[in-house]
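Structure in structure tokens, see below.
Missing here is one protein chain; the remaining ones are kept as they sit in the complex.
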Amino acid sequence: MPSMNMVQALNSAMDVLLERDPNVLIFGEDVGYFGGVFRVTDGLQKKYGRQRVFDTPIAEGGIVALAVGMGAYGLRPVAEIQFADYIYPAYDQLVSEAARIRYRSGAEWWCPITVRAPCGGGIFGGQTHSQSPEALFTHVCGLTTIMPSNPYDAKGLLISATEDDDPVVFFEPKRLYNGPFDGHPDRPATPWAKHPMSEVPEGHYRIPIGKASIVRPGAAVTVLTYGTMVHVSLAAAAETGIDAEIIDLRTLVPVDIEAIAASVNKTGRCVIVHEATRTSGYGAELSAMVQEECFFKLEAPIERVTGWDTPYPHAFEWQYFPGPARVGEALRRVTSDGGA
Amino acid sequence: MPSMNMVQALNSAMDVLLERDPNVLIFGEDVGYFGGVFRVTDGLQKKYGRQRVFDTPIAEGGIVALAVGMGAYGLRPVAEIQFADYIYPAYDQLVSEAARIRYRSGAEWWCPITVRAPCGGGIFGGQTHSQSPEALFTHVCGLTTIMPSNPYDAKGLLISATEDDDPVVFFEPKRLYNGPFDGHPDRPATPWAKHPMSEVPEGHYRIPIGKASIVRPGAAVTVLTYGTMVHVSLAAAAETGIDAEIIDLRTLVPVDIEAIAASVNKTGRCVIVHEATRTSGYGAELSAMVQEECFFKLEAPIERVTGWDTPYPHAFEWQYFPGPARVGEALRRVTSDGGA
Amino acid sequence: MPDHPALQLHIPEPKHRPGEAADFSHIRLPKAGSVERPLITTSAYDIRELAFQLIRVLDDEGSPKGAWDPGLDAETLKRGLRAMLLTRAYDERMVRMQRQGKTSFYMKCTGEEAVAVAQAFAFERNDMFFPTYRQQGLLIARDWPILDMMCQVYSNSGDRLKGRQMPVMYSSREAGFFSISGNLGTQISQAVGWAMASAYKGDTRIASGWIGDGATAEPDFHYALTLASVYHAPVVLNVVNNQWAISCYQGIAGGDESTFASRGIGYGIPALRVDGNDFLAVFAVTRWAAERARSNLGPTLIELFTYRAAAHSTSDDPSRYRPADEYEKWPLGDPVDRLKRHLVAAGAWSNDEHQAMLAEVDAQVRDAGKQAEELGTLNHGPRPDVRTMFEDVLKEVPWNLARQRKELGL
Partner (left out) sequence: MPDHPALQLHIPEPKHRPGEAADFSHIRLPKAGSVERPLITTSAYDIRELAFQLIRVLDDEGSPKGAWDPGLDAETLKRGLRAMLLTRAYDERMVRMQRQGKTSFYMKCTGEEAVAVAQAFAFERNDMFFPTYRQQGLLIARDWPILDMMCQVYSNSGDRLKGRQMPVMYSSREAGFFSISGNLGTQISQAVGWAMASAYKGDTRIASGWIGDGATAEPDFHYALTLASVYHAPVVLNVVNNQWAISCYQGIAGGDESTFASRGIGYGIPALRVDGNDFLAVFAVTRWAAERARSNLGPTLIELFTYRAAAHSTSDDPSRYRPADEYEKWPLGDPVDRLKRHLVAAGAWSNDEHQAMLAEVDAQVRDAGKQAEELGTLNHGPRPDVRTMFEDVLKEVPWNLARQRKELGL
């Protein structure tokens, strides 16, 4: 099986989709001839032609509007928002339109679109190239929100998202494009090639939407996380030696409540880790759900390790980023006796 | 002291602000000559002139952009978004601009703007005139989010918001404009005149941002709520006879964590009530905070009573709305022995 | 800058307000037949002046003039007249029903019937519409059952939208009528996406989108113009300039500074401005634009100059913001009267026939109304199944909604 990094895996997903289904179109800012500022659509225009893979004006709202209209016609567009930080001009079309069309029309129309957006920090992008706005979408009923953490999942989930008949917001942690970053910027970067999840079939396969993955089984504490923080959490478990069960949620909404409940009911402890700002982040929902599902099994307060409630500062990227040290401390606190 | 309904109280706040500070301007769709579709700015253009109270094009993003630019000049604009459901086109200017300008400029610029928006259901407005999108703002650092529940607070908070040097999103539960609606649409409407919080001074006063109000002291369970649900929760307590301590948060961010913690540490039980959809709603943050602050005092799972995770359906407004019956059931469950 | 006077802020204001007499004498009205009709292959640049003109066909006596006369046969015109009358009768009844509490809300298109009806006639039956809430005439002109529309307005057991949408937010896949959004503007950019999809597939169907004068200030209008221009999308973009956006006259949307049609110029989109109350002119202009689109020549922008004769909606009271006699003074008259006069002048119609048609559409509306009420009204009688409230958020009901449905005891 070929080894792919996340950029290649996403590219391969779109290649497969374009190949199999003439109704799949790919578009966005700089995605055509150039192949995307992160090269995720590299070579696709050349292979499938300008009519299927093309550049758009710089109008994120217009990009999503096009996708909605194309979806109503019967196509399956995959649109790119160059950075998740620039998705806000498209917010109205996503929230008021894409997410609502099936419901408001009594299922007479629907919206089989996928909106890809690189998210997260770690590349010195400052406050407008580092955001993780997933919680702004998890609150919107009618949207499915996905964030993969490795090449294999990324490809399988992007195929599922595109083949899904409802709108999907698909966040790609850009710091993971080239390697499984574990939160140690000072250490030499590891490439994906050494990671088992970089073995990616060339053809078509799906990862089911709504299913989490236990990336590290454990008994001492459950870690609920997704995206880059999966690798950071693994590093924290390794570094602290705490036997954490680490769950990569993959799909945030609809979330895999069974996997979550089963694990926390087993471990009795829970740490939630995400890169986004804390207040009203998706971690809040996870925390609320866990205590609703597992209250009588909880032996310690659920902790959240997250980005601070500030914009992502250019100079203090690594003070902002919730790295393994902070996750490790939370693991220690939550697993220490009494939990506090 | 005059008795005012919420429309009159908000109008009075703007009247006081316009009178005292020549830098205050009021604008939005239909707010000028007409006085607003809910009459909240009625008479103000006539009194202060077209240059201070005026109509704008139908461009919510442009309205907020104007406010941001005016704020940079040194004015204190108060802009109206006709319905909170229409705030999404302004999302980018609010999130990427208003909320970020102080931080990104090292406090060289700031953004003393207030954005008012009527929210919530109960007027058969269907899915595009009934939304409660507060959680989409509570996640955004740099924004203050307020929702008053009565005329006295509404006036005092709108004055504080306008005089605040940072951007405030000010949600007005439209179902409360004319009376303290308790969630019983079938019963005759009560006017504000009979309610003590309708006694509103004519002049200038403030309600501090970030301070909750205990609207019903109690010992059995803490109810965290805001807006219309304050009255629904009061009705539920009365109807169930449960001695609930009902806290009207008033400001959602920055929230009054001390009042919340003190109450739940006392009662050991907590129910969170809001009208917005549940998943990733502001109730999730409240729940997460409560269990972080009060874990060892909690005797039962925290419950959330909220709108369903669907758009607000026109025909089923009252099946959607989290009325006193649903709140009452939650109060009973949470206060019953064992809590579950 | 001591040599410069203090700046002043300009706030536009309509010429007249309640209590004053309306006056439209500032409006330039070219004579019927006076505006040239270019070939559809003419470049946007070469016909840019048309954006400042007003294409009119019917003169004051009701005779058609000039190159834009579409030469429609009397049968077609009578069908058009009937669709306009039916639209009007339907509107009248639904407002009455709203007043009687049978629904929460309604919106008429009185005075603007020619826009939707004549435009629907100018398209092929399977072309795709992305309308606003004031184009009910599109459905009626496509012979969509008003019973179905009424059920939507009543959110009753016959409502295909399962009671989810506010009144008048129709949807009909069968009629090529996209689900109306409560959020202004969003449909017009979607129309471009649909049109691009059609072009991509090598289809022959084109799309059309509508937007109000007020809503042109929203981003989607700009997206639609930009995207249609860049990709030469086969789409007809319509601005219905009915002079008002709730209480705001069209100057608040920029209409005092230039025509809405002229917005097309800067995007290189051919733009036509038409007397929106002239059935023949609206038909001709729309057909011209549709032909352009279908011939792979790209988008056209049409400004339909008309007047919102009624209140914005049942929640509105226009006497608070505009002179009571505005509609009387409105120089472009009533589209129904004008088409009727034309047919009579052409010897194809009589007052008696007209009365008979009026009676007939009234009866049709009454009958449909009775049937609809048997299926329920907003607060009485049969309604959609409340369990459906939890469906169609996604294709499959996710676990959270299944649980919530149970919480509600269903």
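Just so it is clear, A, B and C label the chains in written order, and each chain counts residues from 1 on its own.
Everything below uses one rule, namely that contacts are C-beta pairs under 8 Å (C-beta built on N, C-alpha and C of every residue); 3 or more make two chains touch, one makes a residue touch a chain.
None of these values were measured; they are calculated from a predicted model.
Novice: Could you tell me which of C:His222, C:Arg287, C:Arg338 or C:Arg405 touches the chain that is not displayed?
Specialist: C:His222
Novice: For the chain left off this view, which of C:Val35, C:Val115, C:Ala191 or C:Val230 is in contact with it?
Specialist: Touches the omitted chain: C:Val230.
Novice: With respect to the chain omitted from the figure, which of A:Thr56, A:Ser96 or A:Ser213 is a touching residue?
Specialist: A:Thr56
Novice: Could you tell me which of C:Ser262, C:Ser313, C:Thr377 or C:Asn400 touches the chain that is not displayed?
Specialist: Only one listed residue reaches the unshown chain, and that is C:Ser262.
Novice: Which positions on chain B touch the chain that was left off?
Specialist: Residues 25, 51-52, 56-57, 59, 61-62, 65-75, 89, 92-93, 96-97, 100-110, 141-142, 144, 164-166, 210, 254, 257 of chain B touch the chain that is not shown.
Novice: Given the full complex, what residues of chain C touch the hidden partner chain?
Specialist: Spelled out for chain C, the touching residues are 1, 4-12, 44-45, 48, 51-52, 124, 196, 198-206, 216-217, 219, 221-223, 226, 229-232, 234, 251-254, 256-260, 262-269, 294-296, 298.
Novice: Take the complete complex as the reference. Which residues in chain A touch the chain that isn't displayed?
Specialist: Chain A touches the missing chain through residues 29-30, 32-34, 37, 50-51, 54-59, 61-62, 85-86, 88-89, 124-129, 278-279, 308-311, 313-316, 319-320, 326.
One rule holds for everything that comes next: only the chains that are shown with their structure count from here on.
Novice: Taking each chain's centre as the mean of its C-alpha atoms, which one ends up farthest from the centre of chain B?
Specialist: Chain C.
Novice: I'd like the Å distance between the centres of chain B and chain C, where a centre is the mean of that chain's Cα atoms.
Specialist: 36
Novice: Calculate how many whole Å lie between the centre of chain A and the centre of chain C, each centre taken as the average of the chain's C-alpha atoms.
Specialist: Each chain's C-alpha centroid was found; their separation is 41 Å.
Novice: For chain B, write out the residues touching at least two other chains, lowest number first.
Specialist: Residues 61, 85, 88-89, 127-128, 279, 309-311.
Novice: Would you pick out the residues of chain C that each touch at least 2 other chains?
Specialist: Within chain C, the residues that touch at least two other chains are 159, 162, 164-165, 169, 181-183, 219, 393, 400.
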